[in-house]
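Not every chain of the complex is shown here; the ones you see sit where they belong.
As written, the chain order gives the labels A, B, C and D, with residue 1 at the start of each chain.
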Amino acid sequence: MKRVVCFGEIMLRLNPPGYGRFVQAESFAASFAGAESNVAVSLSNYGVDAAFVSKIPAHEIGQMAVNALRRYGVDTSLILRGGSRLGVLYLEKGAGQRASKVIYDRSDSAFALAERGEFDWDRIFSNADWFHFTGITPALGENGAALCREAVQAAKKLGVKVSCDLNYRKKLWSIEEAGRVMGGLMPYVDVCVAGWETAAALFGIAAEGSDAVINVPSKDNCVSIAKKLTERFGFESMAVTMRGNISAVENTWSGMLYTGGAAYFGPEYKIQIVDRIGGGDSFSGGLIYALLENYNPRRAIDFAVAASCLKHSIENDFNLVGLEEVESLLAGDASGKVQR
Amino acid sequence: MKRVVCFGEIMLRLNPPGYGRFVQAESFAASFAGAESNVAVSLSNYGVDAAFVSKIPAHEIGQMAVNALRRYGVDTSLILRGGSRLGVLYLEKGAGQRASKVIYDRSDSAFALAERGEFDWDRIFSNADWFHFTGITPALGENGAALCREAVQAAKKLGVKVSCDLNYRKKLWSIEEAGRVMGGLMPYVDVCVAGWETAAALFGIAAEGSDAVINVPSKDNCVSIAKKLTERFGFESMAVTMRGNISAVENTWSGMLYTGGAAYFGPEYKIQIVDRIGGGDSFSGGLIYALLENYNPRRAIDFAVAASCLKHSIENDFNLVGLEEVESLLAGDASGKVQR
Amino acid sequence: MKRVVCFGEIMLRLNPPGYGRFVQAESFAASFAGAESNVAVSLSNYGVDAAFVSKIPAHEIGQMAVNALRRYGVDTSLILRGGSRLGVLYLEKGAGQRASKVIYDRSDSAFALAERGEFDWDRIFSNADWFHFTGITPALGENGAALCREAVQAAKKLGVKVSCDLNYRKKLWSIEEAGRVMGGLMPYVDVCVAGWETAAALFGIAAEGSDAVINVPSKDNCVSIAKKLTERFGFESMAVTMRGNISAVENTWSGMLYTGGAAYFGPEYKIQIVDRIGGGDSFSGGLIYALLENYNPRRAIDFAVAASCLKHSIENDFNLVGLEEVESLLAGDASGKVQR
Amino acid sequence: MKRVVCFGEIMLRLNPPGYGRFVQAESFAASFAGAESNVAVSLSNYGVDAAFVSKIPAHEIGQMAVNALRRYGVDTSLILRGGSRLGVLYLEKGAGQRASKVIYDRSDSAFALAERGEFDWDRIFSNADWFHFTGITPALGENGAALCREAVQAAKKLGVKVSCDLNYRKKLWSIEEAGRVMGGLMPYVDVCVAGWETAAALFGIAAEGSDAVINVPSKDNCVSIAKKLTERFGFESMAVTMRGNISAVENTWSGMLYTGGAAYFGPEYKIQIVDRIGGGDSFSGGLIYALLENYNPRRAIDFAVAASCLKHSIENDFNLVGLEEVESLLAGDASGKVQR
């Protein structure tokens, strides 16, 4: 069994039930969220030996996060326990023309305050085949950026493949700062994943030709971005997600994989959204699985797009689908017909 | 008041709230489900004297099932109480491209183990005008098939009209077995109801011309199937439901009634699905009502299609609509405008 | 800060959770509803000093209503406490082709039994800039009509601007009675708001040209109605809401403002409905705000339409959106993209 | 099977979940309540053919009430459907030193406005063995008193045994008025049930000797009251309930049956209260069952006390216990031990 290590922050996610607004809420659904832990759960659901590495307080709220991951089979034995707070992500689901809202309360979390030297990378990467991180950790501050550098350098040294989802968060840092810091990490990255806009904006590539209304890129645009970045940073592969925002509950969804000098586009789905948070992470999870399994590029991008299409039908951040469900969608069964 | 006897199994239906997946569930909504009891509830809501006949354990879970039927006015006085377990149907609602899932846990239920001779058909059919059963009971095994034979023979003898919904369930038996057993029961049936695919597959009729994408049949196809089966089995009428599976939450819905050598098509609705389980049963319920009331064929199929269109907007298996609501939809009010 | 007084009844609104039917309900969501209090909440959310005037029983159910308003910042200090019952509005949400249902249980409420002389209009209107009432209060009976006359006369005398939403409710009175009584109040009204059908029907104006299927008016029709009524009653402005009923969960939505002899049409939105009750009231709330702020007619109607578009995405009657959310939609962000 | 007719009002009962206060409530549990319908449900649960007679609006809220009764097997076929509103009972459960609160909103309900002549007593009493009513119906006003007179006279004429629970409600009428009206009905009553205080107060009997703290009567006191009333009105039997109010969640509970010149006291239970509403009604239900079955006086009062003891452990008004559960408690199993 292949082993993947995902490294990042996990937060308590609190959202009002249904389409309720914050100011109406008398209770919050409590789940756990984080770009990298989302990927770990996806991989565990596909049968991969997925470990999540982070720093989480020793108190019960921290334990809830650990348990949420164990529930879905993620290896939590490498998590450091300590610090005083778990970050909180307040989420209000949008509907129709009303957008979803995220309020971060993640400053000074146990993970954000973790420092170089706390993680024993040699032990973490023993037996690992793959390492995944995202642009959110460096966005947390100097500590986060330093930890990522430490991690990718160790991974490279130990021959562990490295993937990164650029995941730009404008509430956390500026586009310039992000470009500078992420640019420094890219040379260590084998597989880069990004939304098309992020990829272009972060590294100063002009992107034209997208559909103005729902903001989908042209295929040429995607290829051009991936080509330029691959050349600049020497990626083995670059994948780009292509979301079209029709409304808060309806999107189009697809993705492209650029590898070996060629671009492969996955199917485009029109999706009714149950919960879009974690959609991009489920794409990364699908892609990493496919690449670990040595799928050819076409099958790999198809798998990643189908897996993440299904995520949008599932509440909370984690993509709780199995291999056979992704395969069934790829085989053409998008009809939602009841099996009985 | 006309009296209809429905005969079959009723199960505890357990589904996670909303669009939750099984693996996320910390609670299940508990309701009761069964093709034949669904028909009985439909009929009771239209003012028909509907009795449900089954075998249900004497314990409280069994009592819950009885109470669920009594709540909507179904006569439960003919139900045998005994046996040890009530079958369970676990249901996970699909969304978008993710299909709904059904897990049956119905083996060895009190009803599945009921044997010939346990039901006093003469008493059951006293004052009855109509008898309804479905292909699910014979699918439960030898006992079920024998009970159905016993029942239809008694009904014929006593001059009670017989309807049957073919209702093929591939998780219960093979298409060949189903065709053989159901074929033996058909000569006793006056009114046959079926999805177009089931009707064709069960009795070896080639069916072409359907829309490949959402799997709706051509009208010609439906007529051809009904014509052939009517001729083969001597039905008084045969009704065919026509569902187009666009996604787990969107379908097209219509139906056809073939009677007196002519085919009548009902309206086609595009439906946003709240809960599709029981949709076919609500069609049977509407059709039986219309035929009991001697509606002409056009009005009968219109009523059945409109009634079952409304079912898709209602949670759980039972079709909780009244006559005036079906009539209002037929009169053209599909706008969902608030009346106040 | 501008001060607006809204006058009318507030009721306990009871609805089954989700899309549940009344006959399935084991619990009711409890909120508070009333055309005029809905407007007060809208205005308070935009930062206006909004007072709600009514008569509400002194018991705890009445207190719940008062608290619901205080929660959103509405001034409740002018509310009379007394009488014995708070009106109840039972609401069942429709889905697909199944319409929403309203059952009123509002007869003999504390407000419906309030009499002339109970309200001290001089005190109520001290410092007030605007007075808003709707056609529902006169529909409650002689007392309601008399109170409205008393109120608008006092408002006029004290130089307070008067707005009225015609809000015809056929379950409360006949169209003829409504036309007669409302006609008597219109000369005191500066700004009149109405659905296009109500406006036409109430005052006997022929209205043609609407789209037969979803019942949207032609623009010409709207202008013609507004022009005639403005001339007849001397309104300063007349606003018309334009709803197209596609299904219980999908509508089109727009509106027109006729003022200074010219008609201004707002944007048309296609809306996925979370809760449409209070949609018209949120239009009035947006319009009053815009007029208080001296927006030009184009910006005023745009604001009113966008504000009420957003309401349809929010559970319960109150439109819980702030200025920046309305402005953001007007600025073109209807994509529902998550901000993070 | 014996047949009992219960006559009275049924209301929608709305209570905040758990121990929530009204002013905290965002939802209400919805159930149905009424002294006489509670008795009918008790009897149906014991296997008696129990019919409930009332007048209930034809709308869906009325249908909910009918369905609640049908669910537990009560015959609802004699209920008149009409009028416009169903009475509402708002209930807030107390805890510790905080008392439960009831807010009635029952004026002008369909039942309260029902008039003499609307009920066909000859039909209602055909095949009936027993008629039960309570002091709440006459408390609703002139109509209610007249209907009760009409009913008891018909019952007497037709040889139907009559029971009455005095059930004084001080929010509905004065003690003097109640004494006068109920006094006029007592001569038709065979079996009278009352709380000891009510019995004494209503008919001007001095009652001394009760425990001052928790307000339980002395046994002598109970006997004295029952003896005097039996002599005055010629009851066949009189039963008295004896509640000791320790706190909102803890009571003592017992009862006495006075018949044939002798007094029989049931067991005294110390009860942890889940829901005390309907406790007295469950006593009447148990007593009527025992008398219908010709239990001897000792067994009859034991059964009534044990049945109503169990009621206090059950949410909502209805006493959902079966014969075997009452018998098991009487047989001494009050330990709450799990059976498995």
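Note that a residue touches a chain if its C-beta (ideal position, glycine included) is under 8 Å from a C-beta of that chain, and two chains touch if they have at least 3 such contacts.
Small disclaimer: the values here were computed from a predicted structure and weren't measured.
Each protein chain is a copy of one sequence, and the assembly as a whole in this entry counts 6 such copies (shown in place: 4).
Assume only the chains that are shown with their structure count from here on.
The interface formed by A-C recurs in B-C: of the pairs listed in B-D, B-C or C-D, only this one shares over half of its residue-numbered contact pairs with it.
Between chain C and chain D, the centres computed from C-alpha atoms are 45 Å apart.
Across the assembly, chain A contributes 18 as residues in contact with two or more other chains.
If you sketch which chains touch which, the pattern fits none of the simple shapes: not an open path, not a single ring, not a star, and not all-to-all. Remark: the chains found to touch one another pair up as A-B, A-C, B-C, B-D, C-D.
By the touch criterion given at the top, residues 18, 72, 269, 271-274, 309-310, 312-316, 320-321, 325, 328-329, 333-340 of chain B touch chain C in their complex.
The residues of chain C lying in touch with chain B in their complex are 18-21, 23-24, 94-102, 104, 169-171, 214-215, 245-250, 276-277. Across the complex, chain C meets chain D through its residues 14, 17, 21-23, 25-31, 59-61, 63-64, 67, 84-86, 88, 90, 92, 101, 103, 105, 107-108.
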